[in-house]
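All protein chains but one are shown at their positions in the complex.
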Amino acid sequence: MDIISFGKIAEIAGGSFSIDNAPDTDSLKKIIEQKFPALKGVKYLLAVDKKMIRGNINLDKNSVVALMPPFSGG
Amino acid sequence: MDIISFGKIAEIAGGSFSIDNAPDTDSLKKIIEQKFPALKGVKYLLAVDKKMIRGNINLDKNSVVALMPPFSGG
Amino acid sequence: MKNIFINGPISPAFITESISRHESRTEIGGHSIFLGQVRRDLIGNKPVTAIDYTAYEDMAIEKMAVIREEVFGKYPLTCMHIHHSLGKVEAGQICLFVFTSAAHRREAMDACNELVERIKAELPIWGKELFEDESYQWKENI
Partner (left out) sequence: MKNIFINGPISPAFITESISRHESRTEIGGHSIFLGQVRRDLIGNKPVTAIDYTAYEDMAIEKMAVIREEVFGKYPLTCMHIHHSLGKVEAGQICLFVFTSAAHRREAMDACNELVERIKAELPIWGKELFEDESYQWKENI
């Protein structure tokens, strides 16, 4: 499962990486925060296949998940 | 007493002209509407010495009175 | 008091120059610009080809100075620039340029909106809408 990350989060997680498939975003977060403990203290948002998600949603093995800090464009 | 006029009103009153002194703006309007009866059917505003006026105000012989149609700048 | 009047249309190049001059003002975070453009309205079935603007210039400049002070007092602005055409402006050309700058976007945008409304309502300026056949009609702001 492909994970990409941006901004401040990319500095912690190192850009893009792969992990074993996770069934849903809550499980994914646990896996990622275990891999990168520094993420626990940081606010980040998730997008799945370029859509922002709220709450827990199911993932399939082709999902592209993005880890993003709060936006600061403009 | 000097009167100046603008826009559509200038077409009726012919730009600037002089009249005998009027003590206040209500009397002035009567004099002007007698001179230019076409003004009676038309909406116009008054400025005295470059300030918009509402209601009746006193005039002195040095007052410059402007007859103006509603504004349409921009 | 600043003169706000420009003879004829306001050119895009004039607008750019005005924007460019703010590059050294690094305390600015947002610029808000309003441009009024002459619309080829159909009146009956005759299109407006141009507007011929006249103004009670002295009064307009004095009133604009008052509005300027009031808007500067209400919003923390860095700059404010106002230009209005006099004379003939063809359909498609620009007749009004309002430009506000502030550290933060909200103030620049709110001040710009307020200025546009006040300019239209309070400045003694009149537009005569010209048609192709040389007839005309006096514009009315609604």
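The letters A, B and C name the chains in turn, as written, and every chain counts its residues from 1.
The working rule: a contact is a pair of C-beta atoms (placed from the backbone, for glycine too) under 8 Å apart; a residue touches a chain by one contact, two chains touch by 3 or more.
Owing to the predicted nature of the structure, the values given are computational and were not obtained by experimental measurement.
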item: Contacts of the hidden chain among displayed chains; value: A, C
item: Residue, one of C:His31, C:Arg68, C:His84 or C:Lys128, that touches the chain absent here; value: C:His31
item: Residues in chain A touching the chain absent from view; value: 4, 6-8, 47, 50, 66, 68-74
item: Chain C residues that touch the omitted chain in the full complex; value: 12-13, 15-17, 19-20, 22-40, 91-94, 101, 103, 105, 108-109, 112-113, 116
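Rule of thumb we're sticking to: only the chains that are shown with their structure count from here on.
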item: Most distant chain from chain C by Cα centroid; value: A
item: Centroid spacing, where centroids are CA-atom means, of chain B and chain C in whole angstrom; value: 26
item: Rounded Å distance, chain A centre to chain C centre (Cα mean); value: 48
item: For chain A, residues contacting two or more additional chains; value: none
item: Chain C residues counted as touching two or more neighbouring chains; value: none
